[in-house]
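Note that this complex is displayed minus one protein chain, with the remaining chains in position.
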Amino acid sequence: MMQPGLYHILIISAALFFIGVFGFFTRRNLITMLMSIELILNSVNLNFIAFNKYVWPHKMDGLFFSLFVIAIAAAEAAVAIAIIINLYRSHQSIDVEDAGEMKY
Amino acid sequence: MNLLLLLGIPLLTAVLVLMSRNQQQVKWVSFAGASVQLILSLALYYYFQKASASGATGMLFQQTYSWFPTWGINFHVGVDGIALAMILLTAFVVLAGVLVSWNVEKMTKEFYFLLILLSFGAYGFFISLDLFILFFFLEIAVIPKYLLIGIWGSGKKEYSANKLALMLMGGSALVLVGLLGVYFSGEERTFDLIKLSQLHLSPLTQKICFPLLFIGFGVFTALFPFHTWVPDGHSSAPTAGSMFLAGISMKLGGYGCLRVATFMMPDAAHQYAPYIIVLSSIAILYGAFATMMQKDLKYINAYSSISHCGFVLLGIGMLTKTALTGAVMQMVSHGLMTALFFAVIGMVYQRTHTRQVNEMGGLMKSMPFITTILFIVGLCSLGLPGLSGFVAEMTVFMGAWQNPGMFYRIATIAACMSIVVTAVYILRAIGKTAMGPIKEEFKNLPDASWNEKLAAGVLLAGILAIGLAPFWLNDLITPGTEIIINKLTGK
Amino acid sequence: MEGSTIIFYLLALLTVVSGILAVTATNILRAAISLLFALIGIAGIYFWLDYQFIAAVQIVVYVGGIVVLIIFSIFLTQSAGEKMPSQKLGRTVFSALAAFCGFALVLIQLFQHNFPISKDLTLTPKVADIGTQMLGVKEEGYALPFELVSMLLLAALIGCIVIAMRSKPQTT
Amino acid sequence: MTTDLLILMKQELVVTFIIFILLFIKIGKGIKNETLLPLIQLLLLTNFVIGFFFNKEGILFGGMYNTTALMVFQKNILSLATYLISLLCVGWLKKSDHLAEFFLLMLSALLGMFFMISAGNLLMFYLSLELATIPIAAIANFDLEKRRSSEAAMKMILSSAFSSGILLFGISLLYGATGTIDFVALPALLNGSPLQLFAFIFLFAAFAFKLSIVPFHLYTADVYEGAPIAVTSFLSVVSKGAIAFIFITALYKVFRPMEEVWYNMLVILSVATMLVGNLFALRQQQFKRFLAFSSIAQVGFILVGISSGAPEGLSAVVYFVLIYVFSNLAAFGVAELISNQTGKETIDDYKGMYATNPFLSWVLAIALFSLAGIPPTAGFFGKLFLITAGASKASYWFIIIAALNMMISLFYYLKVVRAVFMDKSEQPIEKINIPASAKLALLLCGAGIVLLGILSWVYDYIVSLVK
Partner (left out) sequence: MMNPVYIALIPLLPLAGFLMLGLFGRKFFKETSGIIATLLLLTAFGLSVYVAYDYFTHANGGVYPKTIAFQYTWLRFTDTLSIDMGALIDPISVMMLLVVTFVSLMVHIYSLAYVKGEERFATYYAYLMLFTFSMLGLVLSSNLFQIYIFWELVGLSSFLLIGFYYNKPSAVAACKKAFIVTRFADLGFLIGILILSFYSGTLDFATLINTLTTPESAAMKNAVTASFLGVSAISWGMALVFIGGAGKSAMFPLHIWLPDAMEGPTPVSALIHAATMVVAGVFLVARLFPVFALTTPAVLEIVGWVGAFSAIFAAMIACTQTDIKRVLAYSTMSQIGFMLFALGVSKYGGENGLGFTASMFHLFTHAMFKALLFLGAGAVIHYVHSNEMKDMGGLRKLLPITHITFLIACLAIAGVPPFAGFFSKEEILLAAFNGNKTIYYVALLTSGLTAFYMFRLYFNIFWSKEPATQHDKHHGEGGFAMMMPLVLLAIGAAAAGFIPFGNFVSSDGAKLESHFHLAFSAAPVLIGLSGILLAFVMYKKQSNKATNLANSLGGIYKTVYHKFYIDELYLFITKKILFNLIGRPAAWFDKNVVDGLVNATGNATTMISAKIKGMQSGRVQQYAAYFFAGVFGLVLIFLYIWK
């Protein structure tokens, strides 16, 4: 095995990203879909940090980016959960399949 | 003379119509507006003649205002004899249209507003010398037609209105693409018709843009096989709507084919002439034969319009001076004639509540005036001397025959054959409606009222003025066609 | 193999496996806990990279905040403990395939690209620098984004309050 | 610095100021909607008016924020649209229990858009994009007791979160490949390597999502349908406008080295967008949903303009958006009035409306004609300039398809016109009582639709801004 480096982290992050995507596609529970989103965002953060560390270490753009992404993720999650809760109240369910009233 | 007046009067009329308080006011305002416009057009003719007499040629009374300088769009207007002829036609038809609509009860204000708006578009179109504003006015005229048919029409009006609007918009879409092609092909980005006509557009541009423009405009003027909006549209429209459609709107296309497509792209015009001729010959004969089978008066006139408008395109396709002159004359003649025809059909329908020829008969007895007009207009349609149709058709034939070559000859002969078929269907229609034994329920129908008489008189005056003394129209148009033909022959 | 390498692989394993569990577990609470571990694993990687500040933030915000929020919401929507309805097999397979293809494509792209890996891997951000830069208004200053995020958080807060604290009774 | 800050960021500051006023009002005792609403309208008007004064170009925060006259104008268009929405939707707003919060969120989104337009790097762009999205997702749910409202909000927040993920992934790769997130520095570092292209496509997709380009558009209709009309109109006008502005800026300024790629992408996607938008719009009965698809088709036309890659394209897009604001808001305004007072939202319900509501019918008709691009409405000029700009690259087929799509779109716009003017109905919509402010807004929209095209100096002004 090699010394872990940039590519190792990139592989992890890519894996996380597509795990998230997979989860987003297959999970029927809204909250778990939200969790998949969090995985995606984290994989991005990992990307940023890795690039910042290994490729562009002189500036902290990547670091800051991931900081802000975390903050945004929090806000997004909060709003999403609020919406989901509201949805639950009106639909008595948080299954995404049950919220398909509008189509075609 | 200031050409903007031609736009100002309809606009003012439209505003006044909107401000009118009751039906009566609406009608009189429109009537006054249309009359003033007719007088204005005649005055324009007078000034035009005066200017021509003093040696002015080409586009007269030109005015240019910068509009969208970034795109090189100018509000550039001007008239030559061809445009003037079309303006006169429009003025006549509009006045008559306003008059025959006198007893529209439903949403009168809106009805007249749309009529005036439609005429506004037509006037603008005919005086435009900038392709952009030409297109602008071309499209202005579409929606009023849609609404006129859809709201005040009869029969399967919604279907017809839709079909008409869509096909016309499709046509103008092609026109748009063609115009843009022309616009971008020159070294200078300009929509100016005169400037563009002086450039020599590249062969490729011509090859691509000419069919786009010609078919696009052709849709408006019932080019086979893009004519199917005509029968449905005309038959569903209210009387004035049909008059405007056939009398003015179809002419927009013919004028566009001539002024825009042919004038700007002479090489392509030569190249595509055979196709145009084939299509127009088909339209002429096929339209005539299809008319023969129609039983509804409006359908008869609509299909015959296809046939007659075929002459316009045939004339353009023949690319000789006489034929082009004939095409313009045919536009004017057909405009007047078909408008009158529709007006008469409207009058008959209003009284008998049917348009089926088989259900009528002997109407000459109860309404001599209306049937006489029907006779005259029918005779005009079948090209009887003394009426405008004859003059125009003969000029087209004569001009078409100037083009040697067996192909052109055969096409001309084919087109000539339509005069027989036309006679068949016109006489059949007249024979079944005006002649024969009269039905009991039609015996006491009233004859034309004053407004109808006036409307018919206005149009009839135009028809006779051309039919009896064609030289003035010929003299008016020929300098215009001369310029086009010089461009075509590369002089 | 060095210790740090082993640690890295352990962290990587933790992250990926808990990530997979988080999206496949049939029990929602278990999924949430798996997510928690995945996030912790990522924080571990940050630590491993010597990015302590961001690692701390990760733990505070994600582990302490978001996951807790999620778990609360699970309880609120009364779906804890239930087995979640499983997805159609066809779609699962399709999604897995799509995800895998995407993964492969991304990796191909990443490996094809030659990243100019820096010689100097010892440079690590200091918390103080982060602080000054975060509030700096000049070049390299992040005061404006900071304010922006604060506006966003405010808005999100208000939004959450309005939506979640619905006062009117249920009508439908 | 401070004066610079005050002047250059005046629009953002004013919006922030309003947000805080609203916050204090909310925290404080609370004011009745009847008094609060005019106040808000007044504040929004102020916001709009201020956009015309003290204009200056400049850069702040080390390049994170920059502003030009064109950007000020773009922001002003958005301000105007927001103001109009506040006038149009009074019926719904007055009934709302959360008026202050509603505007607070909406203005936050507006603030986000302002920052987005002025963004100087990808971080600012991303943050403001989120600021422009998340609050809207929240207010999409403001019809709290309606199932569809929450469904819409859910779809919006999840879809946009997913798209954010894609966007961020793209940004991270771009960052990895170039080492910068700065808009000024980026173009020089773009060399068209596959990874950059790959990253660019991810970015592009995120833009496409926000702009509802096919096939990234699918959330649009559902969200439009479910959200309150005020939100829908905000989404379809303000949000779309802002994204269009930043999209075109990004393509023209930042990703200029990739022009060949994005030109082709735009061609493919705009054809798809126009076609799919039109085909779906054809079959819609629900008016808001109908407008959603029609606005997708409109976006297709915007793409045609963008594809020109020339300053003409930029000016045409700005001009079009300005016209689109008036046209679409007029249509939404009418829909709002009707929906709010009668609860009717389908096109069938509009049958025979002309008999009872001539004013609304005419406004609706003019708006639809403008959307369809019929002269003399301004929409004609807007659309024509877009197509003209797009045609400068002389791809005849592309332009023919675009032009023919105008025809298809006319078909469904006419469907509504037909229902309003021609069809008869047993129970037409009763006479709608139009509040004064809504009437004013509708008149403004109508005037805008009619005059914007004919008065060519508006367009000239935009051109002068674009330079």
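So that you can tell them apart, the chains are marked A, B, C and D in the order they are listed, and the count of residues begins at 1 in each.
Basically, a contact is a pair of C-beta atoms (placed from the backbone, for glycine too) under 8 Å apart; a residue touches a chain by one contact, two chains touch by 3 or more.
Values in this document were obtained by computation on a predicted structure and should not be read as measured data.
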{"item": "Contacts of the hidden chain among displayed chains", "value": "A, B, C, D"}
{"item": "Residue in contact with the excluded chain [from B:Val278, B:Met292 or B:Ala465]", "value": "B:Met292"}
{"item": "Contact with the hidden chain (one of B:Met19, B:Ala43, B:Ala56 or B:Ile413)", "value": "B:Ile413"}
{"item": "Touching the absent chain when the full complex is considered, from B:Lys207, B:Arg351 or B:Arg428", "value": "B:Arg428"}
{"item": "Of B:Lys163, B:His234, B:His334 or B:Arg355, the residue in touch with the unshown chain", "value": "B:Lys163"}
{"item": "Touch residues of subunit D, complete complex, unshown partner", "value": "154-155, 158-159, 162-163, 166, 194, 197-198, 201-202, 204-205, 208-209, 215-216, 218-219, 221-222, 261, 264-265, 268, 276, 279-280, 282-283, 408"}
{"item": "Residue numbers in subunit C that touch the chain omitted from display", "value": "95, 98, 101-102, 105"}
{"item": "Residue numbers in subunit A that touch the chain omitted from display", "value": "21, 24-26, 33, 96-97, 99-104"}
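Here is the rule we go by: only the chains that are shown with their structure count from here on.
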{"item": "Winner on C-beta contact pairs when B-D is weighed against A-C", "value": "A-C"}
{"item": "Cα-centroid distance, subunit C relative to subunit D, in whole angstrom", "value": "31"}
{"item": "For subunit B, residues that touch 2 or more chains besides their own", "value": "none"}
{"item": "Overlap residues in subunit A, where contacts from two or more other chains coincide", "value": "17, 20, 34, 50-51, 55-56, 59, 64, 68, 72, 75-76, 79, 82-84, 86, 89-90"}
{"item": "Residues on subunit D engaged by subunit A in the complex (per definition of touch)", "value": "122-123, 126-127, 130, 134, 137-138, 141, 144-148, 150-155, 157-158, 161-162, 164-165, 168-169, 171-173, 175-176, 179-181, 221-222, 225-226, 283, 289"}
{"item": "Interface residues, subunit D side, partner subunit B - complex", "value": "312, 315, 369, 374-376, 380-381, 384-385, 387-388, 391-392, 394, 396, 399-400, 403-404, 406-407, 410-411, 414, 417-418, 421-423, 456, 459-460, 463"}
{"item": "Subunit A residues touching subunit D - in the complex, by the definition given at the top", "value": "17, 20, 24, 30, 33-34, 37, 40-41, 43-44, 47-48, 50-51, 55-56, 59, 61-62, 64-65, 68-69, 72, 75-76, 79-80, 82-84, 86-87, 89-91, 99-104"}
